[in-house]
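Here the complex is missing one protein chain, while the rest keep their positions.
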Amino acid sequence: MFRAAVLSVLLVCAALPGRAQTADAPIQRLLQENAEAILKSSRKTIGPAIDALAASGLPAAQSVLDRWQSKQMWVDETSGLFVFAEEIDRDTLKIFDIADGSEIGDVADDGYRQLKPNSGIRAMIGAALVQFQLNDPNPRTRLRALNAIERDAEESHLAALRATIEREADPGLRARKERLERLLTIRFGESDAERIAAIESFSGDFGSDLRATLNPLLQTSIEAAETEPEGDEVKRLLKPGSEALPREAAYQILVDGGLAKPRISRGDKRNALIANIEDGAVAGIRVATLDSEDARDRAYAALAETGVVQPVATEAQVDETLDRFVFHERYVGAPAAVALAAQDALDAIEFRVGMMQSADLLLDAISLASIYFLAAIGLAITFGVMRVINMAHGEFIMMGAYTGYVVQQLIPSYTVSILVALPIAFAVTFAAGVAMERLVIRWLYHRPLETLLATFGISVALQQLAKNIFGTQARPLTAPDWLDGSLVFNDVVAISYIRIAIFVLAMIFLGLFLFVMNRTRLGLEVRAVTQNPRMAGSMGINPDRINMLTFGFGSGIAGIAGVAIGLYAKVTSEMGQDYIVQSFMTVVVGGVGNIFGALLGASLVGSLQKGIEWFNPSNTLAAQTYMILFIILFIQFRPRGIIALKGRAVET
Amino acid sequence: MADTAFAAPPRRPLVLRQPSILVFLACLALFTLAVTLLADGSGTGAISTSFVKTLGKTLCLCLVALAMDLVWGYCGILSLGHMAFFGIGGYAVGMWLMYARTRLIVVESLANAPLPPTPEEISDGIATQIFGVVGASEFPPVWIFAHSLTLQLLAVVLVPGLLALVFGWLAFRSRVTGVYLSILTQAMTLALSLYLFQNDSGLRGNNGLSGLQNLPGLGEVPQSAISLWFFWASAFALGLGYVLCAWVVSGKFGSVIRGIRDDEARVRFLGYSVEAFKLFVFTLTAIIAGIAGALYYPQAGIINPAEIAPIASIYLAVWVAIGGRGRLYGAVIGAALVSLLSTWFTGGQAPDLVLGPVRIQWVDWWTILLGLSFVGVTLFAPKGIGGLVDLVTERRSPSRHGADLGPDHGSLREREAQE
Partner (left out) sequence: MPQLLEVSGVSVSFDGFKAINNLSFSIGEAELRAVIGPNGAGKTTFMDIITGKTRPDSGTITWGEPPRSLRGLSESRIAQEGVGRKFQRPTVFEDQSVADNLLMALKKDRGPLAVLMFRPSQADRDRVAELAEEIGLTATLGRKAGELSHGQKQWLEIGMLLAQEPRLLLVDEPAAGMTPAEREHTTDLLKEAAKTRAVVVVEHDMEFVRRLECRVTVLHEGSVLAEGSIDHVTKDEQVIEVYLGR
């Protein structure tokens, strides 16, 4: 009894749809008008139907296109009405009204037919849909649609895009749409003139999207012909054996075109010969004699004559064949006129991008220079002012970096920990420097080579000590959030905030150094002791104290440099070694005994390294190698550095 | 009267003028004999093959230390590049060893092929074997002579020699001296090792050359015998090098280069071209270093760019300083002692030092000890271990008001004392 009731309800439900549907909704009527084309589902005839839907302006048109495209539109075969449907299981459908998307109910799928648009039609629907998305009242949807087109544009998008520009109210989006329209015109424009005009409209622009659009137009292919080809689409003639067209590649083109006999690789030749060994001989030639490529060629030729293997070209034949053909490069990405226009545009862009890259390179160089300067400034003090070689300077940098790391373990806030780490690093390395000066260096004044060796001993010991304490693993020194990210000027020119911070730090230290040396009593005494310790001593200056303080000051700055360097490089026990040679180079190149010398030296070393890297970006090792070679040569011409002391001062 | 006061009677043989030569040669001969008798290869087996190799390598290090002493202790040039020359010598001979041995392997593997191999197949096979590790399969141009032992042995001498000649000419010509020169040589060494670290340097990047302990064509000979051969060769080279260096420093040439060390300008005003002398010593010692390297690396079995890094050259200076610079036996003692101690400590053989709750593992702490002892030697015993000899022979130096005979400012020191 109950079961019968359920069944009858179901039956009622099954009968319901036809009635419940609003057969006279405007969208349904529109579909019915085009029902023939829609049901026929042929790419040739469907156009007007989609256009009608797209142009109808009906609110439901978009969802109809959407469902249609995703094969969720069905047709009631009895009434001929269209519905949306989801397959619940093999036999049951849940159907919805196409006008407002309201659920109608579950039905058996007998009597309904699914519309299955093929891929061509789906693309056409997609293009129509894009137009809807581009016209969507929600600007976010419009933006998403634009992004999607930029990522993966199709020819059909062009018309859709053009149709929506006029109605775009948001000025920002409108500008983007217009730009995209021109880009799409370059790619898909109907006439060459239209495309060239679009290319020229970008004059002065160098966006990466434009470059990405233009580049495929310049695609070329290399072809061979017996006579010299003519026409605009011929980009240039190529000689086989040149860098652009190696001999093998040229011949392969002929082989691929069926214009020449194939060549055979050594391995294949060998295998063919081996396959045809009979009674210790190949084609009558004894195997034992086949110990040179020439002998194997002859044997293979003999084999080919018997017809066992395909004849192949010998090297001489290859040469002869190559001589008969003219190779040329032909534009295939676009008609010649468009390609040439694109080439011109790209050349202009290239130039501007080159300028931008130079600017970017300059920023890179400046930031590298400030790192070197920071690493070298302490050295400039100890080496330049006191003439003391401190090979452990790199280890002071490392100590500063590890101090920063330890402070970060204790203080969770990155901002606070960095601010605390800077003075602590200074204090730690200042103390280490003073201790070293007291215990070692002061016994070795006037013996620079021995100072070099003794401080080297300290450097080795400190390195191993750090390894014993912190392990060989690299420790992170994390920059606070506000130093993350980059200052972006445009597509090409950008600089990270950490590097800016390091630059600022370097400038602060330059200022600090100048202030201390030129404006304070300490600086005066330091200069006095540097120039004439005996005289300074007789004036009541204690040279011991001054030397100690100077050395401590130089070491302290190394500690702070360590924190700064640790922020963008890994903290390891060996990090000091990475900077020590460059730092010495900086001081030596710049000229000893002058802070501006160190500044110039750092600029030179930094920009040189970046400059060389620019020529060969993949290889920093090579860049460093060449930089050092350059510096060795530089020393030839300015043995005393850029800013050289002259005269009697040099002798002492 | 004058003749009796004048130190050198006519044509006295070198060994009499330098008595340390005889002592040294005798010690070296005794040592060689002892090792030969005790070695695994001769049957007694009291000394393992690997220790014979260690001793042989130590002799090579002594040889390069001699070169370092000549250039630094006598001529005052603190070169931080001589281990680079040492490494170049090793690379030069290693290229032949690796090529020839790989060739044998390739030829053998192709011998069973149905067709007799062609030269091209062999060459390709070798190249793939050697350079597969850096993703290349063709011989880089620097390998052009690798097939010939003679040419590669020539390279052992010529490449370090030419490099030293060019570099030295550039550096000395522009009067780069003292610490500047040290830093410049260090830069050269760094540049060379960075270059070799690249995969496209043609010398297998950071993989270096390996399998050098196997002599091509001598697969039958056990390593215990080969290790002895190299030990003898190293001992012979060291003896020869010692005599050569002693001869160089004994006569007027020795006077001039020590003069250059102590007061370069004065030598110049005597009419000697300081640059030419420095260049001569720099190049000669680079060649000695190259030969030492060529003997060392077949015993070590592997060479890679890390061996050339500046730190190696600095350690060389450390050995010489600890042994005592300005005296040839000092360099030998320093190199032998420190390198053997390093091997012992870093090899994990040294027992841990227990200081109450603290347990000092020498593998970790040896480097620190070495670094600090080096500081100590520089500060308190500038003459190094060799200074002990002075105590014994009571060969007292002139009064220097407590200062040493450092290569920096030997005679300047006297001036300062007067002021």
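Note that the chains take the letters A and B in the order they are written out, and that residue 1 is the start of every chain.
The definition used in the following text is that a contact is a pair of C-beta atoms (placed from the backbone, for glycine too) under 8 Å apart; a residue touches a chain by one contact, two chains touch by 3 or more.
Because the structure is a prediction, the values reported are computed rather than measured.
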Out of B:A113, B:A276, B:L353 or B:L391, the sole contact with the unshown chain comes from B:A276
Could you tell which one of B:P19, B:G251 or B:G347 touches the chain left off the display? B:G251
Among B:G205, B:G259 or B:G324, residue touching the chain not depicted: B:G259
Residue ranges of subunit B at the interface with the undisplayed chain: 1-3, 5-8, 10-11, 248, 251-253, 255-256, 258-259, 262-263, 265-266, 268-274, 276-277, 280, 397-400, 405, 410-411, 414-415, 418
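To be clear about the criterion, only the chains that are shown with their structure count from here on.
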Where the CA atoms of subunit A average out and where those of subunit B average out, how many Å apart are those spots? 46
Residue ranges of subunit A touching subunit B (in the complex, touch as defined): 266, 270, 273-274, 277, 287-288, 290-293, 296, 389, 440, 443-444, 446-450, 452-454, 456-465, 467-468, 534, 577, 581, 584-585, 588, 619, 621-622, 624-625, 628-629, 631-633, 635-637, 639
In the complex formed with subunit A, which residues of subunit B make contact? 78, 114-121, 124, 167, 170-171, 173-176, 178-180, 182-184, 186-188, 190-191, 194-195, 197-198, 310-311, 314, 317-318, 321, 364-365, 367-368, 370-375, 378-379, 382, 406-409, 412, 416, 419
